[in-house]
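Input: one structure, supplied below.
Left out: one protein chain. Kept in place: all the others.
== chain A ==
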Amino acid sequence: MTEKNIDLSVDIAGLKLENPVIGASGTFGFGREFADYMDLNRIGGISVKGLTLEKRQGNKPPRIAETPAGILNSVGLQNPGVKAFIENEIPFLRKFSTKIIANIAGNTIEDYCSMAEQLSDADIDAIELNVSCPNVKKGCVAFGNSTAGISEITGKVKKYCKKPLIVKLTPNVTDVKEIAVAAEDAGADAISLINTILGMAIDIHRKRPILANNVGGLSGPAVKPIAVRMVYEVASVVKIPVIGMGGISSGEDAVEFMLAGASAVMVGTANFINPTACVDVVEGIKNYLKMYNHSSVYEIIGKLQLN
């Protein structure tokens, strides 16, 4: 099969991606940081650094700790604020064909609604509702860890949101399925998961946590099996598209998530180690499809057969 016969494009609730690979929020800056190393046209989308209504400074350093096959981070949503994003970052990103996903986080439901309203009039392609950041004291994950919370915030934001609304879920819950169903019922157009897993690393010589914030979010290869399981669980109970992430650093990793039911994937921590990771994942998916004579990514999405 020739390469041009392989169709990598996917449609996530109206968000049309040239390929199913998206740079994950918080790991891909605003795209420009990676432009020296790769052609941004070659990835399906970029979910930008989590935005808040006003500029935020984030947490005290150290904000990162390396752990076995992973990292803990507690950046705490350092960002220039939604207005500065609209003014300074969208014009750069729009030079490329890659789709722009605005990831938003806030202290209150009103913050989220206000940002959704402003971004609906901006030149972006989708909004990702971050109700799963473990690193801020107020809001955010408090909305995402109960069915009632996620239902309320999704429903209210949906009223202001004129773009496809992706709700990003936390893995730090007992049953991710019921959270996903609550988001779907409240009007989410798609689900993305997993955000980071709450963790802690200790410097035994100082008898203190390594992170200034004491705890942080675990990501990287270490979390991949948990993420694959959760994506599988969610994809089997919702009808809306699922975007999978958690420790993806190769095409093979991405294919696992897609077989488990993800229509697209986000690449996160791998970008820190290898600035061309997203492009490598695109190529890896293509090679897999070629190897098994598939002509479209839809031939593998959700095609997992259980034992």
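By definition in this document, a residue touches a chain if its C-beta (ideal position, glycine included) is under 8 Å from a C-beta of that chain, and two chains touch if they have at least 3 such contacts; residues count from 1.
The working rule: contacts and distances are computed from a predicted model.
A chain of the complex is left out here; the name its UniProt entry carries, from "Oligopeptide transport ATP-binding protein OppF", "Dihydroorotate dehydrogenase B (NAD(+)), electron transfer subunit", "Cysteine synthase" or "Outer membrane receptor for ferrienterochelin and colicins", is "Dihydroorotate dehydrogenase B (NAD(+)), electron transfer subunit".
Checked against the hidden chain, the listed residues A:Asn73, A:Ser132, A:Asn145 or A:Thr170 yield one contact partner: A:Asn73. In the full complex, chain A makes contact with the omitted chain through residues 26-29, 33-34, 36-37, 49, 57-66, 68-71, 73, 75, 78, 220-221, 269, 271-276.
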